[in-house]
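Yeah, one chain of the complex is gone here, protein chain that is, but the others are all in their spots.
Let's look at subunit A:
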Amino acid sequence: MSHVAIADQEAHLHHPKTFIGKYIWSQDHKVIAIQYASTAIFVGLIALVLSVLMRLQLGYPDQFDFINPNSYLQFVTMHGMIMVIYLLTALLLGGFGNYLIPLMVGTRDMVFPYLNMLSYWFYLLSVIVLLASFFAPGGPTGAGWTLYPPQAILEGTPGVGSGIVLMLLSLAIFIVAFTMGGLNYVTTVLQARTRGMTLMRMPLTIWGIFTATILGLFAFPALLVSAIMMLFDTLAGTSFFMPAIVSLGEPLEHEGGSPILFQHLFWFFGHPEVYIVALPAFGMISDVLSVHARKNIFGYRMMVWAIVIIGGLSFIVWAHHMYVSGMNPYFGFFFATTTLIIAVPTAIKVYNWVLTLWRGNIHLTVPMLFAIGFIFTFTHGGLSGLFLGNVVIDLPLSDTFFVVAHFHMVMGVSPIMVLFAAIYHWFPLISGKQLHTGMGKIHFWGTFLGTYAIYLPMHYLGFLGVPRRYYALGDSSFMPDSVHSMNEDITLAAIIVALFQLVFIFNVIWTLRKGPKSERNPWGAASLEWHTPDVPPDQGNWGDKLPTVYRWAYDYSVPGARQDFIPQHVPEEDVDYEPGGRKSHKT
């Protein structure tokens, strides 16, 4: 079957007549994307509230009755897991992946629309199971987002009864959902591109999502293995991970299991997971920067290679999360080396983003502000990663706030900056309306400066030796008073940043209800998704005929062309060149 026939298959599109068929049990990739995104943002807001609760305890210890040591650990755990898996992974791949892949490669829908629909409903089920643990006896698990055994399933850890079981079940269901979606994304990119859309004409967004999906398909099994084995240990009393333990003078039934084995499995998933989140973000930010700087992306081919190389290397760096587990020094040396090597393609990407801006016609629109903000936060988070990648530096810093600061800069704030850039950038396509610029700028500056106010001081707290995961610091003699006042300031900053998100939510609701209609393609983007017959795109995306692609996605400010961008589907003979421009040169 030819590519175009797959991309163009009308027969596969179902044409629902009812409201339920159109918006609930929908097989349209755009509706599924919005379902994914709304669910992810909803659950992400819960995680945001949890983080504020944690900060309240750290900033003002023992002032709030509703926070006790158990609930604090539960907040930490649920905040981490929700943000990494149920918000970032789901929103970047389930949300933006679903929306953008068919539109950017020029197909009518995903190749398996029914499976795509199932993927969302399994995702929703996983979220419901996860949130159910808040109402279960004992509450959600407080084992930390890494769920390390043996403590994750031992008495004394919050949520040891049903909380941990619901968490593991939810993860297993999420992985099934991701696999169904992931098979769709990969196959659609490989098999359903429209005529002329070669691999090297795809926007970097697609390269990022495509590579991240492959990582996900091959890394999530490790999490599934650990979840299944831990469920057996919890429910059936097996000893895969559980060693012999004497608790309160009584030997437990377990013996001989290996907790370190769990750590290896978890991080064999956990590190690629960082790039499952980062690679789509890298791709999307490349496109946003290029469009708003009216310049082609610098070093496109190198950017593609970097994405693929980072994806490959991400599978052989996992044990840098385990330096403190007592590993063989040669083992640590190997993983420190691979970790530092992965910084090379990552740095290439950062240089290329900056070089894309260099001598570009930079429009400081809201998406562009978030994109430039991302370059800052990502570089900061990445540089502290270079420190932590070395065993000798990691050992003293590992259990301190330095690590919290590092991973929040690189994998919390940075992907969130990209998500906001992407939402502001693609909102006119998705809704036909443009988010209010003034409110967007207020949102950006509040978020950008506010997150710096939160995380920069945390590096300093880490250097002072302030431990992470602790409910209360007490009167430890090595901590100066500044630690406590700084913790108060960080908490204030966190509350302010959380409040600034309300501006964003208000902006979205206000724009959807009362905002003026956006013009088509308001940013002047060349990639295919902005050139559908209807905006927002109708079912089937492309009207009667699929577009044909004649060029890459980055023909901005082409010398000799009158317009400062040439859409991908415009043939060379239709481009309006000035006399002596490229067309006459070619002919």
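The rule is short, and it goes like this: contacts are C-beta pairs under 8 Å (C-beta built on N, C-alpha and C of every residue); 3 or more make two chains touch, one makes a residue touch a chain; residues count from 1.
Rule of thumb we're sticking to: contacts and distances are computed from a predicted model.
Novice: Can you tell which of "ABC-2 type transport system ATP-binding protein", "Peptidase", "Cytochrome c oxidase subunit 3" or "Biopolymer transporter ExbD" UniProt lists for the chain that's not drawn?
Specialist: The record for the missing subunit names the protein "Cytochrome c oxidase subunit 3".
Novice: Please pick, from A:Leu45, A:Leu154, A:Ile245 or A:Leu261, the residue that touches the omitted chain in the full complex.
Specialist: Considering the complete complex, A:Leu261 is the one touching the chain left out.
Novice: If the hidden chain were put back, which of A:Trp145, A:Phe240, A:Phe374 or A:Trp530 would touch it?
Specialist: A:Phe240
Novice: Would you indicate which residue among A:Gln151, A:Thr187, A:Thr337 or A:Asn390 is in contact with the undisplayed chain?
Specialist: From the options A:Gln151, A:Thr187, A:Thr337 or A:Asn390, the contact with the absent chain belongs to A:Thr187.
Novice: Out of A:Val304, A:Met322 or A:Ile342, which residue would touch the omitted chain in the full complex?
Specialist: Reading the full complex, the residue touching the unseen chain is A:Val304.
Novice: Out of A:Asn296, A:Ser314 or A:Gln434, point to the residue that touches the absent chain in the complete complex.
Specialist: Final answer for the missing-chain contact: A:Asn296.
Novice: Name, in rising order, the residues on subunit A that touch the hidden chain in the full complex.
Specialist: Interface with the chain not displayed, on the subunit A side: 1-4, 6, 111-112, 179, 182-184, 186-188, 190-193, 195-201, 214, 217-218, 220-222, 224-225, 228-229, 232, 236-240, 253, 255-258, 261, 265, 268, 296, 300-301, 304-305, 308, 548-552, 554-555, 566, 571-573, 582, 585-586.
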